[in-house]
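Left out: one protein chain. Kept in place: all the others.
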Amino acid sequence: MDPLWVTLIKAFVLCLVLLGAFAYMTLIERRILGRMQHRHGPNRTGPFGLLQPIADAIKSVFKEDIIVTNADKVVYVMAPMISIIFALSAFGAIPGGPAGSLFGFNPWVVDLDIGVLYVLAVTSVGVYGIFLGGWASNSKYALLGSLRSSAQIISYELGLGLSVLSVIMIAGTLNLREIVEVGVWTVSPWLWPPLAVAFVAFVISAIAEVNRTPFDLPEAEQEIVAGYLTEYSGIKWALYQMSEYVNMMTAAAFISTLFLGGYRGPYVLERLIPGSSEWPIIWLVLKMAIFMFLFIWLRATLPRFRYDQLMRFGWLYLFEVALAATLLTGAVIAFVL
Amino acid sequence: MTERPAGYHALTVDEERRGDFDTRFMRINVGPQHPSTHGVLRLVVDLDGERIVRISPQIGYLHTGFEKTMEHRTYQQVITYTNRMDYVHSFAHDLAYVLSAEKLMEARVPERAQRVRVILTELNRIASHLVFLGTGILDMGALTLFFYTMREREQLLDIFESVTGVRMNFGYFRVGGLYRDVPESFEHDVRAFLAGFPKMLDQYATMFMKNDIFVNRTKGVGVIPRERALEYGLTGPSLRASGVPLDFRKAEPYSGYEEYAFEVPTSEEGDAFARFEMRFREMTQCLRIVEQALDRLEPGPVQDPDRRISLPPRSELETSMEAVIFHFKLVTEGFHPPRGVSYVATESARGELGYYLVSDGGSMPYRVKVRVPSLINLQSLELACVGGLFADMVVNIATLDPVMGDVDK
Partner (left out) sequence: MENYAPILVLMAVVIVIVGLIYRLPALLGGRASARERPGYLSGAVPREHAMSRFHVRWYLVGLLFLAFDMEMVFMYPWAVVFADIGWMAMVEMGMFLLILLLGVLYAWREGAFRWT
């Protein structure tokens, strides 16, 4: 348990790092998409376009701020804040390394016995930001976007929640740090099949949770213009973008922590350089980078689901598959081990 | 237009404040400023949840009065306007017009000119289908294919530029032939394209025709049954997707299409996937036609030697008084077709395209009426959309492939 001032500083640093990472993720995404699409992407502002996020930030700050006539003003102004506040808060529970590994401090902001529940709950609340934003905008396109986002959350949330259960059953704890220390894959090879299924189901649900292609229905540009974002401009729009990317990073970190050993380094490297798996932050960031790349790659590749297909997919496939993985894990634990 | 659904009335702001909610559909206005209406199409859509109960297209935002303007231009000047309607498949409009005008004039177009016309029109058809594929799948949210198709289209535009001097509104065909002969690099460029393009088509096929999400988004979506398609006057690839093998290149061959071996792909499904597939398979047939035409391309004149239609060559002007007189007449007032009417149905990338020309014997057409495929195909939008989802509407617009310049004229 850290003293309060340490927590304060860590929270502050975490926020700034996440915001910086968001800014540069936009650049990285645009550059990677550019590579995949036979074009350059932003490369005019500074070397390799490195100043582009700063230019974008300045633009967002000075852009005209618009409020729609007859919009529900309080909710309209609050909605982007809800979205970003919960997006940033969720990340605090993800452990970045073993206890005391970061210059003698713990590389996390909060260490909870119910870390898994905390992250799931807080990210779910963030969806209210999207939903309320579209609701309050007094624009039909925004309203359609927010209805879609609510339809989406109730379709994938079950798959998301259930596919975590396998991990929890194996680790026997809801504490993210302890889950990492247990190392779910090392328990028994019998558990690999259900874990693999749960992993795939979880990754798919996580992509749906962060509204990325092919599940980007709430902001389907070609149909409902920009969905819930339609009426937002300037800094409010930037905050929504921020929360989308921070959510992506949280999802990537959460997947890594639950299924891929989180902050621990690869086994092979540990044999070569003893102690390397104790290095803080770096392994988590690398694992996150893989998933961030996956998200971008999918965006460049796949078309979008239709919302009835998404709901059918969520209820009739994801839910059942995740449930099967859970029961299979239970059966293995109860009867084999 | 369908009946106004019962119980519909718009809720005013005051009524909303009073909490006066009523059973009604959501009426949403799509376009003219919307990312996926392919120009300035405007649709007024009534939604029940996300299901479309009523859709009514509002057109005319791009109306330019081309037909009326053409009545005040000489027959050769009209070509400036024809290619500005369907700016995606420009050569088809040019071809349809010159064929109709040539029928009035009873002009004999040299073989080389015929072949070059066919090659350019077919290449342009490929370019048009590439735009269709790219934007069509972009409307479903996949970004990348658009850039790939644009890359291939760029190659075609380079060829067009080397031939005509411009990339879009070509105006290269003339009544009685071509404006000038193709450059020497033409054959080499086209062959290079023919060699490389089939591989690209295979790549596209793996990128979306075999993509589960794409197939689910399009299979069974926006079905237009065969009978209804005929009733609504649908033509082109969209009609062939509904199982009617009507292609004017086969049915009423023009420009020597009867000499080339090619197939007309058809499908029985009539859904959005079939409409995608038709255009996709048609591109391979275009390649076949281009290859055959290129093989048979012989050197020769590219203009009708008839002095009533074509300008005399520069060298004759210095020696022949007669040539000077023809030159003067053609330049100052153009030619005079005999009294009569003509219509030649051609197959553009979108469907039946024809120019109905009425001549009163003067140097300008008395009346021009263009049978544009986009406008008439757009009628089927309601058929395809009602009962479907809002997201399907976008797919249906894309697969009916209207070009707004073509619709509004």
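Letters are used for the chains, namely A and B, taken in the order the chains are written, and counting of residues starts over at 1 for each.
Assume a residue touches a chain if its C-beta (ideal position, glycine included) is under 8 Å from a C-beta of that chain, and two chains touch if they have at least 3 such contacts.
Bear in mind that the values here come from a model prediction, so they are computed numbers and not experimental data.
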TODO: Tell me which residue among A:K140, A:R264 or A:R299 touches the hidden chain in the full complex.
DONE: A:K140
- [ ] Specify the residue from the set A:M25, A:M169 or A:A325 that touches the hidden chain.
- [x] A:M169
TODO: Against the chain that's been left off, what residues of chain B make contact? List them.
DONE: 10-13, 15-16, 21-24, 26-34, 37, 42, 48-51, 389
- [ ] Pick out the residues on chain A that sit against the missing chain.
- [x] 1-2, 4, 7-8, 11-12, 14-16, 19, 61-71, 81, 84-85, 88-89, 92, 109-113, 116-118, 135, 137-143, 147, 150-151, 154, 157-158, 161-162, 165, 168-170, 172-174, 225, 230-231, 234-235, 239, 307-308, 311-312, 315-316, 319, 323, 326-327, 330-331, 333-335
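One rule holds for everything that comes next: only the chains that are shown with their structure count from here on.
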Open item on the list: Report the inter-centroid distance (CA atoms only) between chain A and chain B in whole Å.
Closed with: 45
- [ ] Would you mind writing out the residues of chain B in touch with chain A in their complex?
- [x] 13, 26, 28, 34-36, 50, 137-144, 147-148, 151, 207-208, 211, 213-214, 216-217, 389-394
Task: Touching residues (chain side chain A, partner chain B) in the complex - done: 33, 36-39, 70, 140-141, 144, 147, 213-214, 216, 220-225, 299-309
